[in-house]
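To keep things clear, I will list the structure first and then write my remarks on it.
After this line comes chain A, so read on.
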Amino acid sequence: MVRVEHLNQTFLRTKKLPHIWCPGCGNGIVTAALVRAVERAGFAQRDVVIVSGIGCSSRAAGYLNFNTLHATHGRALAFATGLKLSQPQLKIFVIMGDGDCSAIGGNHFIHAARRNIDLNAVIINNYIYGMTGGQHSPLTPAGRKSTTAPAGTLERPFELLELARGAGATFGARGSAAQPRQLEQLIVQGARHKGFAVIEALSPCPTYYGRKNRQGGPVEMLRALKDSSVSVEGASGLDPAELSEKLVTGVIYVKDAPEYTEQYYRSTGKEPG
Partner candidate 1 sequence: MTEVKPVLMQGNVACAEGAITAGVRFYAGYPITPSTEIAEHMAERLPQVGGVFIQMEDEIAGIAAVIGASVGGMRALTATSGPGFSLKQENIGYAIMAEIPCVIVNVQRMGPSTGIPTAPAQGDVMQARWGTHGDHPIVVFSPASVYETFYLTIAAVNLSQKLRQPVILLMDEVVGHMREKVLIPEVGKLLVEKASDEIPPDWKPYDDKGLAPLVPFGSGHYYHVTGLFHDESGFPSGDPAVVSRSLERLHGKLEKYRHEVTFTSYIGHKEPRVAIVTYGCTVRSARAAIKKAYWQNRWPVGLLSLQTIWPFPAKEVEALARQVEMIMVPEMNMGQLVGEVERYSRGRAEVVPLNRYDGEMITPDQIFDQLRRWFA
Partner candidate 2 sequence: MGSRQEILLTGSGGQGLILAAIILAEAAVDDNKNVVQTQSYGPEARGGASMAGVIIDVDAIEYPKVTRPTLLLAMNEASYRKYLPKVVPGGLVIVDSTFVAGPFPGDYRVLPLPITRLAREKLGREVVANMVALGAINAAAALVNREILKNCILQRAPKGSGEINQQAFELGYRLYHQGMEPDRGLSAQTTQ
C-alpha cells in the first residue's frame, strides 16, 4: 500500500484531508498515482491544472494543490477545452468517473478525442455511480446489478478506450488501483503524449458495486482486479476466449496526429491573447 506521507506534500492540500471517500475505495490510490506521475513527469506546479466533473472521483481535485476546477457533471472536458485554448502551456488533467465521462459527458468525450486536444483524461472506472448511491453507468458490465437495475442491467457497456480510439484519441491506456505503480507510469506517458490521452483506471467500489454484486470487501476486490489483469504483452499470447475474461493493462494504443491547440495557434500566427 502507498501511504500519503510518501507523496510530495507540496502537491497536496493536506489540510483538506482526510478525504471523503469510503474505506476501501480505490479513488485515493488513483489520486496518489496521479500525484506521483505529475512529479515524475517534472511539470512545474504552476502549469498543472486539475479539472474534474461531478461524482466521487471528481472530489480528488479538492485535495490536490494546483489550480483546480471542480466543474459541472459531465462537462469537465468542455471546461478544460476552453482553459487549454486560453493557456496552451498548461498541463491539464481531467479526472472523471465512468458515468460522468461516458454518460452525461459522452458527447464532450468523443469530441475532445476528435479534436485531439492535448488534455489528459483520467477516468476512474468503478462501474457504478457512487455519489448518488449505486446506479449503473454505461461502463457497468451487462448483467451486473445496481439500485436502478435490481435484476441486473440489460445494457451493454462501452469499451471506453475503443470508443475514444474510434473518435480520434491518440493515446489510450488502461491501469488499475490494484497496480498503482503501473498506473503512475501510464499517466506519465499519457501526460507526455501530445494529443488527447485517455487513461482508464479501474478502481473498486466496495460500498455499492461490490455489495450489490457480491464482490467481497476491498481486499477481495483489489485482488480480483489484480488477478484478472494481464499486460498488453501477456495478452498477445492468449486466445480470444481467455482474453475475454481478462483486463488488458498498459498502453493500448498510441499514435501521432495534429494536436488542436497547436494547430489553432499555428493557423492564426498569433500568440494567445
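We adopt the following convention: a residue touches a chain if its C-beta (ideal position, glycine included) is under 8 Å from a C-beta of that chain, and two chains touch if they have at least 3 such contacts; residues count from 1.
On the choice of candidates, all candidates are chains of the complex that A comes from, given by their letters.
Computed from a prediction, not measured in an experiment: that's the story for all the values here.
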Item to check | From 1 or 2, the one in contact with chain A within this complex | outcome: 1
Next on the checklist: Can you tell me which positions in chain A touch candidate 1 when the two form their complex?
Outcome noted: 16, 45-47, 49, 51, 61-62, 65-72, 75, 78-87, 89-90, 107-108, 110-111, 264, 267-268, 270-273
